[in-house]
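Just one protein chain is left out here, and the rest sit where they should.
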Amino acid sequence: MDQKQLKQILENVKDGNMSVDEACLKVREAPYTDIGYARIDNHRALRQGCAEVIYGAGKTAEQILGISMTMKERGVPCILITRISPEKELLLRGRFEPYRYEEISRTAIIGKMPEADGMGQIVVATGGTSDIPVSEEAALTAEALGNKVLRLYDVGVSGLHRLLDHLDDLMSATVIIAVAGMEGALASVIGGLVSCPVIAVPTSVGYGANFNGLSALLSMLNSCASGVSVVNIDNGFGAGYQASMINHLSGS
Amino acid sequence: MDQKQLKQILENVKDGNMSVDEACLKVREAPYTDIGYARIDNHRALRQGCAEVIYGAGKTAEQILGISMTMKERGVPCILITRISPEKELLLRGRFEPYRYEEISRTAIIGKMPEADGMGQIVVATGGTSDIPVSEEAALTAEALGNKVLRLYDVGVSGLHRLLDHLDDLMSATVIIAVAGMEGALASVIGGLVSCPVIAVPTSVGYGANFNGLSALLSMLNSCASGVSVVNIDNGFGAGYQASMINHLSGS
Amino acid sequence: MDQKQLKQILENVKDGNMSVDEACLKVREAPYTDIGYARIDNHRALRQGCAEVIYGAGKTAEQILGISMTMKERGVPCILITRISPEKELLLRGRFEPYRYEEISRTAIIGKMPEADGMGQIVVATGGTSDIPVSEEAALTAEALGNKVLRLYDVGVSGLHRLLDHLDDLMSATVIIAVAGMEGALASVIGGLVSCPVIAVPTSVGYGANFNGLSALLSMLNSCASGVSVVNIDNGFGAGYQASMINHLSGS
Amino acid sequence: MDQKQLKQILENVKDGNMSVDEACLKVREAPYTDIGYARIDNHRALRQGCAEVIYGAGKTAEQILGISMTMKERGVPCILITRISPEKELLLRGRFEPYRYEEISRTAIIGKMPEADGMGQIVVATGGTSDIPVSEEAALTAEALGNKVLRLYDVGVSGLHRLLDHLDDLMSATVIIAVAGMEGALASVIGGLVSCPVIAVPTSVGYGANFNGLSALLSMLNSCASGVSVVNIDNGFGAGYQASMINHLSGS
Amino acid sequence: MDQKQLKQILENVKDGNMSVDEACLKVREAPYTDIGYARIDNHRALRQGCAEVIYGAGKTAEQILGISMTMKERGVPCILITRISPEKELLLRGRFEPYRYEEISRTAIIGKMPEADGMGQIVVATGGTSDIPVSEEAALTAEALGNKVLRLYDVGVSGLHRLLDHLDDLMSATVIIAVAGMEGALASVIGGLVSCPVIAVPTSVGYGANFNGLSALLSMLNSCASGVSVVNIDNGFGAGYQASMINHLSGS
Amino acid sequence: MDQKQLKQILENVKDGNMSVDEACLKVREAPYTDIGYARIDNHRALRQGCAEVIYGAGKTAEQILGISMTMKERGVPCILITRISPEKELLLRGRFEPYRYEEISRTAIIGKMPEADGMGQIVVATGGTSDIPVSEEAALTAEALGNKVLRLYDVGVSGLHRLLDHLDDLMSATVIIAVAGMEGALASVIGGLVSCPVIAVPTSVGYGANFNGLSALLSMLNSCASGVSVVNIDNGFGAGYQASMINHLSGS
Amino acid sequence: MDQKQLKQILENVKDGNMSVDEACLKVREAPYTDIGYARIDNHRALRQGCAEVIYGAGKTAEQILGISMTMKERGVPCILITRISPEKELLLRGRFEPYRYEEISRTAIIGKMPEADGMGQIVVATGGTSDIPVSEEAALTAEALGNKVLRLYDVGVSGLHRLLDHLDDLMSATVIIAVAGMEGALASVIGGLVSCPVIAVPTSVGYGANFNGLSALLSMLNSCASGVSVVNIDNGFGAGYQASMINHLSGS
Partner (left out) sequence: MDQKQLKQILENVKDGNMSVDEACLKVREAPYTDIGYARIDNHRALRQGCAEVIYGAGKTAEQILGISMTMKERGVPCILITRISPEKELLLRGRFEPYRYEEISRTAIIGKMPEADGMGQIVVATGGTSDIPVSEEAALTAEALGNKVLRLYDVGVSGLHRLLDHLDDLMSATVIIAVAGMEGALASVIGGLVSCPVIAVPTSVGYGANFNGLSALLSMLNSCASGVSVVNIDNGFGAGYQASMINHLSGS
């Protein structure tokens, strides 16, 4: 509740247009309604067609279906469901139209992807084929939030020429999401080549002294390139979400 | 070296305006000069007055002085030196004009801070007084790279009202840098309140099971708020640098 | 065995009312019987109707049934069995009346829950739906030990308004159990809002750099709010047990 | 700001006794002033004579002196300063009366310790002489917050008879603070003997595989005794603070 | 090969009773045959009836059967097979007489257990029922190597009286094996009560901040009691083996 | 692209034998084509008959079949597929001739193993039978890359005589691959005996404080013997690959 | 207090030879006096001339002097003070006769070392010169407790021949203390050669991935040789103490 809204309520009370009890209720609830989640809702409302996201892990198929149907009824044009297993996904099939399920990243999409309305293009770069599930989660999240996404999926540092072949794509990106497991060197190498923000996503791909993604995580946090920040291991959604935030800043 | 420059060299060779040897040299060196560092240089050149940065830790006072003087001669209008101890700083005193040294963050600034030319305002928020040195490194870095910075330095989550008092400032930021040690909850709480990107900087402030910043680092990586990414422990410079990148995107 | 009891035995021996052998037996066993477990038993006996607890993990269904039946025969009015899987629970079904099984927290309750006889109300607060199993273990334990419990299950820090909506409930609690996974910020935020003791329960909910609850554990141990203490990861029982101890102190 | 206060403001506006602007200011500031810190202040005010606490680590001697003098002027009858080194303490000497400095725990006390007004007695138990600095921080904190404290300082588990000699003291405590380094077994042994809450404080005392307190911390978190909760390594203050909260519950 | 044996071979060569080639072979093989394994064999031969041990984990049922039959044929009177799953054990059934399989510790015993011929009695003490599998591995190993073993299986530190009830047993032991998971305090408490060597076995029993036995391991390594040494997590065999070595020292 | 090739292109442009556009294309693509992977290809071409390697983990059976068939068609004489499970391997059976599958190391070999053409012999030494799968991956990799390999598979340090029996083999090796789990002492002991490079492979064999290979890894990194380097836990392929590189150096 | 002593007291009460109050006192105090420390005292008394030990770390010079003088007065013939720095040691000089200070292990010895009265000889083996301080602490402790000690200080596994040169010494030991830093392989190699108990002492000697002794600690806990147990990093005293216990078993 901003200064103006509060003043209006108080003027109404003063003028006898609103009872003290009603004002009391409005004032007590308003700041909290206004803080956080709801404010994000309003902001989102400004960008029609943009998706809402359901985090599927730890929810039952029934819960996911229920939330999806409520959202659909509320008129959400596009719903992105991350980390939903093929077993759970069966319950959604045939219930929505349009609908698709991307098995590699375990993502379901209900409704129509929005038009891209961001500042520029988001590049999702990844080194090995095993990193693709996380990369796709990032890419689909960014697309569902209204971004143009370019996927560069064969550009690991052990074959540097493939990365350098895509220098122009990298150089012209607004934000780059660098997804890598094992030693996570991709983030540093890309960070040293470009001058846009790089969001690094360590993956749990690897074995042994990889310690479930710890090696890539530490590597990325210690990047010798400026302009690199990091999200949680395997957190493709988080990277796609922040990249979209950055790519839509010019619109604010 | 882009397509156009290369074509020009080849045309010159074809027309006899450039010898094969000279072209040979130019082509071999150009791509590498053009990749990475140099490209950043040119990009920077477009934003006159913006600072170059010297990482002071691990360099001798003499090395820092030498690099600073070379940069000065090359015409760099503002030089930011991070992590330079008071002892080393003595050697710089009286050599440059204007010059100032910020002891709390151990940062020296040679020349005039550039005008702020970014998209909006960067907020640097921190909870405890012990986190201020890292926060100041972030804030000064952002200012030296041409950003308007608002410092909110008394807003830790154990006194939530102080944070909520600054909701308007948080809501209107382009990027927020959340600096926190101990349990690092500040990043999640801010990330849940705003809809702009949050760059979280864990600090090594604390003791015991803090393990030199590990607790804040893990906390921030696991933030339940979307839109939060993380840099290395105590890496105020990195956060300020990436925040500036994001804040200048609209200019590209 | 306190001074008085010992004196009585010795007097009896002196007066010939007790044989040396009998006294010998009583003295040797008494201190140990009196120390620890048994003493707790007596204490418990003072609070009729309060539950005894069986830790189900690592016991066979047959063992659990056996212990339960023995307790029942000894007249224990309410038996709480924690961490009992649905498979093991089958053996208990139909054997006791009243009986219920709470699948979400894997807890079985034999007999009637006791009346709440504590000082005030215990609040169990949790942020995400994935933390509910641990929260329910805490809440049921507290109820089985004779406490009034209020569950606040949708109050994570990424939607701060939902937490603030329940400020009155938080403020009036005797003890608060804060259950959270991921970054565990809930404990710090609640600890900063209230002036009663907060028992923090880190959960293993999360992935990647969560390291099975390590991030929430470290976060809670480093809480910047005073008055927060921590139990083991996922230890809902321990939190409920200590909260009940605190809530019954005034009765002693 | 509770319902009643808000209603009063609105009534005043309605009746023309308060201007809209004035009301506006009051409403916006009140909830935040009222949440958290300030609310604790008021609560404290109810218990006259109770100390305020300054965390000395990371503050300069000048800052500590300044805060202390302000508090003194505000009429705070007792000020506890934790983790203040002998060097910094020199600046305080002679400035306050009464004043004392406890070198072993590096704690300064300005003013008169309050009368004990809690429910019962807090026992601070510790095994080795090296754990005494942390124990004293806990004990002095509890005393400064108005609690009667009994120190049991020679009761480690490697000499079990000394602990058992104090069974009566342990049994009659309201809360026990168990301070131990090395293997931290003291908390489990005490927790198995008593039926009151035990707050365990791991200390960094030890060497080698102690890893600066990690061994005692993990040991205490995994205590096989119910009713034990844990604070950060070496956090005597936190344990004393929570113990005081528990010991004063009956007064609420 | 000791000095005397070598001299004898050389004398034989000198005297022509042994060919140079034969001596050559004997000398080259002897030292190595004599070092380590074989020497243990000879030593063992002195204690007729003592078992040989097969480590079952990582071997196929067929391999275990093969080794067992070879040993049997070589006349080994008792064979102990550790960590053999019920599935693999099926292949051994009915092949040997006498034969028994202890499912709780997953140990098979072929042949007759030897008479106890050690210095005194080995006590295996354990706190919780979940630690019994590891304790049984230790106890059976010690028995198979010719030791009298007393099992004390209900003596955890959270019920100290049960431990103290067995003080006489503990005091009269030659060696004590203390098996404990969770916080591992049992080793320290026993170590503080007795004056014989204590071998501590941390177990992986527990959850959360137990980190698969790390808490008990660190706790035991940091024991404040002198005379405690530690083996690997869950290594009941190793503890039983070393305890037997110690208990048979007087025989050498 | 080396100096000579570039000069030739430029000469062609100068002489009008190549259009500017064509030259432009050649120059831009050449350096990257020439860097890395392709260059390795050419190098490999010099050693006819040597295998190409497919890393099977994380690839579907169909992908492995596809890559294998393409390689076969390209004329690769020997294809080594590492970490391919028995289930996936079924799809390859009967498709290639010659073909074999080594179940113990989960390695498939399509085509004929090349002749050994290295400098000398590679020794693969391992202590326990559980380490053999990793050892075989190393040995088969080295053989497939054209090396003579000697396997010493029963030479752990707990039976030192077996290792010393093979001193001559160890002494005459060009490179030794030391594979060991548990405490990883084999690498240090071998490293102290020989004067050739030792590549140490820690394995995840063990339990408890082994922490999935961490103990062997740290042990090997801290080897007191000079001349030992280490690869990732269980990385038999990496060790075989580097050993082959070293063994073929003399051929360059 | 055993059955017989208790019966005697009760008989005395019954017969009127002891008052109830006196009996009361005796019974309450006896068990605790009898448990633990005191019992060890009595045991020690049986072995006249054996040293008492003061752990010097964390005690002031004055405290050490005080305790030493009290012990001296009580008639303790030999006092061993471990971990006493040269600075603190100055205060002891000239106060006792005989007296000596071993700077390398920072150990002071007041009085005359006792005669060796153990079963056999304790061998203290160490690899590098940097491990000697810890080895000396172990050796002096064992000597002060009445053991014959053989030091083998140049027998690391990187020069295996030096270790094998001392096979006879190793083979004839009653207990071996193996002290090693870095990769800690010495314990496994010795454990594989001998058939007596080996107590392994990891040291913090090393750098980098040694992590202050963690590598040697894990290595030793995972020893592939049976009969090896481990004490804390750098805990020479603990190893010497347990070795003495074992070496004196035959005397009990």
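As written, the chain order gives the labels A, B, C, D, E, F and G, with residue 1 at the start of each chain.
To be clear about the criterion, a residue touches a chain if its C-beta (ideal position, glycine included) is under 8 Å from a C-beta of that chain, and two chains touch if they have at least 3 such contacts.
Note that the structure is a prediction, hence the values are computed from the model and not measured.
Among the displayed chains, contact with the absent chain in the complete complex occurs for A, B, E, F, G. When the whole complex is considered, the residue among A:64, A:216 or A:243 that touches the unshown chain is A:216. Which of A:114, A:156 or A:197 touches the hidden chain is settled by the complete complex: it is A:156. Although one chain is not displayed, subunit E still touches it through residues 3, 6-7, 10-11, 13-14, 16, 20, 23-24, 27-28, 31.
For subunit A, the residues touching the absent chain in the complete assembly are 127-128, 156-160, 182-185, 187-189, 191-193, 206, 208-211, 214-216, 218-226. Those residues of subunit F that touch the chain absent from the view are 2, 35-37, 39-40, 43, 119-120, 164, 167-168, 171, 174, 192-193, 195-197, 199, 217, 221-222, 226-233, 237-239, 241-242, 245-246, 249-250, 252.
Note that in this section only the chains that are shown with their structure count from here on.
Fewest steps needed to get from subunit A to subunit D, stepping only to touching chains, is 1.
Among the pairs A-B and E-F, the greater number of C-beta contacts is found at A-B. A straight line joining the Cα centres of subunit F and subunit G is 50 Å long.
The set of subunit C residues that touch two or more partner chains comprises 31, 35-37, 128, 158-160, 164, 192-193, 208-210, 214, 217, 221-222, 226, 232-233. Of all possible chain pairings, those that touch are A-B, A-C, A-D, A-F, B-C, B-D, B-F, C-D, C-E, C-G, D-E, D-G, E-F, E-G, F-G.
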